[in-house]
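Every protein chain but one is kept in place in this view of the complex.
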Amino acid sequence: MQIGMMGLGRMGANMVRRLMRAGHQCVVYDINADAVAALVKDGAIGASTMEEFISRLSKPRTAWLMLPAAITPKIADQVAALMEDGDTVVDGGNSYYHDAVDQAAELAKKGIDFVDVGTSGGVWGLERGYCLMIGGPDRAVKRLDPIFAALAPGADPGATPDKAAGTAPFGYLHCGPSGAGHFVKMVHNGIEYGVMAAYAEGMNILKAANAGKEKRAADAETSPLPTPQYYQFDIDLPAVAEVWRHGSVIGSWLLDLTAGALKDDPALAKFGGRVSDSGEGRWTLKAAIDTGVPAPVLSSALFDRFSSQGESAFADKLLSAMRFAFGGHVEKKG
Amino acid sequence: MQIGMMGLGRMGANMVRRLMRAGHQCVVYDINADAVAALVKDGAIGASTMEEFISRLSKPRTAWLMLPAAITPKIADQVAALMEDGDTVVDGGNSYYHDAVDQAAELAKKGIDFVDVGTSGGVWGLERGYCLMIGGPDRAVKRLDPIFAALAPGADPGATPDKAAGTAPFGYLHCGPSGAGHFVKMVHNGIEYGVMAAYAEGMNILKAANAGKEKRAADAETSPLPTPQYYQFDIDLPAVAEVWRHGSVIGSWLLDLTAGALKDDPALAKFGGRVSDSGEGRWTLKAAIDTGVPAPVLSSALFDRFSSQGESAFADKLLSAMRFAFGGHVEKKG
Amino acid sequence: MQIGMMGLGRMGANMVRRLMRAGHQCVVYDINADAVAALVKDGAIGASTMEEFISRLSKPRTAWLMLPAAITPKIADQVAALMEDGDTVVDGGNSYYHDAVDQAAELAKKGIDFVDVGTSGGVWGLERGYCLMIGGPDRAVKRLDPIFAALAPGADPGATPDKAAGTAPFGYLHCGPSGAGHFVKMVHNGIEYGVMAAYAEGMNILKAANAGKEKRAADAETSPLPTPQYYQFDIDLPAVAEVWRHGSVIGSWLLDLTAGALKDDPALAKFGGRVSDSGEGRWTLKAAIDTGVPAPVLSSALFDRFSSQGESAFADKLLSAMRFAFGGHVEKKG
Partner (left out) sequence: MQIGMMGLGRMGANMVRRLMRAGHQCVVYDINADAVAALVKDGAIGASTMEEFISRLSKPRTAWLMLPAAITPKIADQVAALMEDGDTVVDGGNSYYHDAVDQAAELAKKGIDFVDVGTSGGVWGLERGYCLMIGGPDRAVKRLDPIFAALAPGADPGATPDKAAGTAPFGYLHCGPSGAGHFVKMVHNGIEYGVMAAYAEGMNILKAANAGKEKRAADAETSPLPTPQYYQFDIDLPAVAEVWRHGSVIGSWLLDLTAGALKDDPALAKFGGRVSDSGEGRWTLKAAIDTGVPAPVLSSALFDRFSSQGESAFADKLLSAMRFAFGGHVEKKG
C-alpha cells in the first residue's frame, strides 16, 4: 500500500527503504532536499513542500512523521490542516505520550485518526526490523497493518505464530487508544536506561578488579582498600562481554552491542562519558511518580546520566563546603 | 576425558548429563544416594563415599564440586586431603571469590590446583549449554579444556570463530588466576539483579497505566493523581513483553523468560513477592565499595530485594513516628 | 493588623492563635462550624459563609487559605470572585507551585495579589513559630510583613540581626514572585524526606547489630551472614538517638523528635510502617527531572515510601517469576 513519510533522518530514511523493499509505495518529504533526492533515487516519490507531500497521497491518506519530539506537535497540526475526514497522522518519533492523547482528541473532531507508534530498533532496524508499539483507533491501526508488518521483524525463524492470536510475536502490537503506543515505548526506554546502567556499573567494577595493585594514599581523606590481596585481577573486558553472550543469564542484544564496542576499542578512548538523555527516561520517572510506583533502578540510571552531564557539580561543592565547615577537611586534588 | 562430579542437585546432575552426552566419563557422588543412582542409570560411575569417589578417579584427578557456598570450603578441604600433587579441585558453585583466592594458595602448597568456575545457565543449561567463567592456574585450565568446551554452548550457529583467538565465542573463558572466575561470575550476578529490576520496575509502571480509572482518596495523607486523563490505559503486559522480544533494544534472554512467565500467569498470582538473594549481589556491592566504584543501580536492585523480605519495616515505622511527631500525621490503613 | 483565615484545621487554627497572641485581629471561616466557634471563644471574629467571611474583612482585604492542596485552586477562585483590586489571596497550604504561578497571573488581571506562603513547623508552630517561604508581588508581601513577623519564630535568643539586611534570620523570607514560596517549600519537604530516610536507615542498621546472635537458615536461598562475631551488639536505640543530640554532627530538630518518639516507644509498636507522602516530595523530583538535576537521595527516600505503601508488590512478584524461570528458585516464606 501507499504511505507518506516526513522526516528523513537516520530513522525515517531507513524505514522508507524497508517499506519499499516490502513493495510498499512511499511518498517522502523533508526540509533537507538532499534527503528527499536520495530516496527518490531508490524509488520513492519525492515532494518539495508539505502541500505537495499531502497532495501526492491517495485517500485515505497516511502521513507518518519521524521528527524530533520538540517540533512534532506543531508539524502534526500543519499536516492535519491539509487533511480531511478519514485520513491518518502517524507519529513514529520519541514524542511525549501526553501530546498524543491531546492531539488525538483534537484531530478526532475533524475525523482524522492519530496513531502514535513507538519505534525501537535504532540504526539496525533496516535489517533487523523495528519493534512497533502502537496506540490509536482500531480503524486506522487495522488499515495500516501491512505497513506495520513490513516494518516489524516478523516472526522468529522457524516459528509460525497465529496472527489471529495477536501480532506481538511478529514484532508489532496495538497497545491501546491514542497515547498507549508512546506510553509503552516510553517505559521501554526507561527500562533500557536501567539495563544499560546495570551493564555499565558491572563492567566498571570488573575494571577495578586490579585496584590492589595500585599504590594508594594513606591519609585521612582517603579510604583505605581493606584487602588488596583480593583485587589483583586484570580482567579482559572485551572477552568477558563476549563470553556472557553465550549461555549466560544476562545475554541480550545490548550485551551483543557492548561486546562489539569493547572489541573495537577496549579502553573506549573515543568516548568522553557525557551521556545524553532524550526525554523518555524522564517521562517514565514522572509516570512512576504520578502513579506512586517505586522506580529506584530506573531513576538511578537517569540521575547518573545527569551527573555525567556535570549537573552534580554544585551539590558536590556544597558537600565539600560542609566537610570543610565541620571538620576542616580540605579537598583532595583529582 | 574423565571427571568427578560431587553435588548432584539441579545444576550438578544436568552438567553430568551434558558431559556424558559429549562422550566424557563421569564419576559421581552425593550424600543423597538416589541422586547418584539416577545418574548411574544414565551411564555415570557412582560412588557411595567421598573416599570411593576419589579412588575411582584416574590421575591426574579432577573433582568438580557443585555445592552450596556455605559448605564448599569445608568439603573442598576434605576432598583435597584425599588428593595429591597434580590433582585438581574445581569449585563450580556460587562461592565467594575470596574463598577461592585463599583456598588456591593453601592447596598450591601441596601441588593441587584449585580452579573456580562461575557457571551461568540455570535449569536451561542442559540444553543451551553453560556459560563458564574460569579462574585458576594455566596447567589445570588447559588440561580441562575438553570439559569446559562440552559444558559450554559452543559457537553460535553458523559462526566459525578461531579458538586460537580465544574461547569466549564458545561460551567459556579463562578469566585469570584462582578467584577470577568467581569474581567475574559475582559481577555477572550483580548485573543480573540490575537488569531484572529494570524490567520489573518498568512492568510495574505499565501496570499502573490505568491509575486514572481508579477512585482516589482526597485527603491530606494522599498525594493526588494530577492528570488522570493520561492514565487510562489497560496495558496487556504479556503481549508487551512478547513484542519487545522482536527487534527492540531491550531484547534479552531474561525478557524471553519474562514473556513466558507472564503468558502463563499474567497476574503472577502464584508468587508472593518475597525475593531471595543468594550472596553474589551482596559481594558485588562490597567489591564496588572496596574499590570506590559507584553502583547505584546494582545497589538499588539489591536493596529492593531486602525490602521485599520485610527488612525496611523498622525504618518505615520510624518514618511514621517522625511524621506523627512533627505533623500529627496518623498512618493510613493499607 | 487584620487578616482573614479560612481553613481551621491543625495548622490554620494554631496560626490564628499565634496571630491573636501577637495582637492581630483574625476573621475566621471553616465549613466546620465547631472549628469557627472554638476560635471565636478565643477572640476571633467568626463567619458562617464565605461571603460573610469576605464581607467582614477591611480593605485592602487579605484572605489566607490553609486548605488541602486538592481543593485550594477552586476555593481560591471563589474567594477571589468576591474580592476587588488591591485585595490579596494568600495560599499557605502545601499546594503545587505551578498552581500559584497560574493563579497569580489570572488574579493579577483583576488587580488582586496572590501570595504563596510555604509554611513549615507542623504542630509545634504555635509555640516555636512557623518558618515562612513567601512568593508574590512586593506590594502585598510588604503590606503583610507584620503578619509574617508574628507567625515566624523571630530572631534567635540573644541575636539582634538587622532586618534591613534581610528577614531570613527572623524566620521568613520573600523568595521571589508568585510560586517562589511554594517552590522553596516544595524543595524543603523534598530535603525533609531525604533527611528522615537517612536517620531511619541508620537506625535500622543499628537495630540489626545483633544479627549474629540469630540462627540463620543455611540453604541456597539465604545469603549467609559472613562474620557473625561482628554482629553481637544490642544497641539501645533511644539512648543513641539521645546522645547524638548532644554535640554530634547530625544533631537536628528531626533527631530531637526521633529521640522523643523512641523514648516513648522503643519498638515503635504503635506504627505499622505505611508511610504516606503528600505530594511535595513528588513535585520536587519532577522539578529535578525537568531541570536535569540528579537527586538520587531524594528519589530513594520517596520510592521507599511508595514501597511501604505496597506499590513494589507486582515488581517483586515479577522478580520471583524470573528467578523461578531461569533457576527453578522457589520463594521462601516470610
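Letters A, B and C mark the chains in the order given here, with residues in each chain numbered from 1 onward.
Everything that follows uses one rule, which is that a residue touches a chain if its C-beta (ideal position, glycine included) is under 8 Å from a C-beta of that chain, and two chains touch if they have at least 3 such contacts.
The model shown is predicted, which means the values in this text are computed figures rather than measured ones.
> Which of C:199, C:271 or C:326 sits in contact with the chain that's absent?
C:199
> Of B:87, B:192, B:242 or B:304, which residue touches the hidden chain?
Checking the options B:87, B:192, B:242 or B:304, the one contacting the hidden chain is B:304.
> With the full complex in mind, choose from A:17, A:56, A:143 or A:207 the residue touching the hidden chain.
For the chain that is not drawn, the touching residue is A:207.
> Among C:187, C:261, C:275 or C:315, exactly one should touch the missing chain; which is it?
C:187
> Residues on subunit B that touch the omitted chain in the whole complex?
Listed in rising order, the touching residues are 249, 282, 285-286, 289-290, 292-296, 299-300, 302-304, 306-307, 309, 311-312, 315, 326.
> List every residue of subunit C that touches the chain not included in the displayed model.
Contacting residues on subunit C, toward the hidden partner: 97-98, 101, 120-122, 125, 128-133, 152-154, 156, 166-173, 175-177, 179-180, 183-184, 187-195, 197-199, 201-202, 204-206, 208-209, 211, 223, 225-227, 229-236, 239-240, 242-244, 246-255, 284, 287-288, 290-298, 300-301, 303-304.
> Even though one chain is hidden, which residues of subunit A still touch it in the full complex?
Touching the missing chain: residues 10, 68-71, 94, 96, 122-124, 196-197, 199-201, 203-204, 207, 218-224, 226, 253-254, 257-258, 260-262, 265, 268, 271-279, 282, 296, 300, 304-305, 307-329, 331-334.
Note that only the chains that are shown with their structure count from here on.
> Using only alpha carbons, which chain's centroid is the nearest to the whole structure's centroid?
It is chain A that sits nearest the middle.
> Is it true that over half of the residue numbers where subunit A touches subunit C are used by both copies, so same, or is it different?
Here the answer is same, because the shared fraction of interface numbers exceeds one half.
> Could you please state the distance in Å, as a whole number, between where the Cα atoms of subunit B are centred and where those of subunit C are centred?
43
> Using mean C-alpha positions as chain centres, tell me how far subunit A is from subunit C in Å, no decimals.
The answer is 37 Å.
> Please output the residue numbers of subunit B that touch at least 2 other chains, ranges allowed.
Answer for subunit B, listing residues that touch two or more other chains: 122, 197, 199, 201, 204, 223, 226, 253-254, 296, 300, 304.
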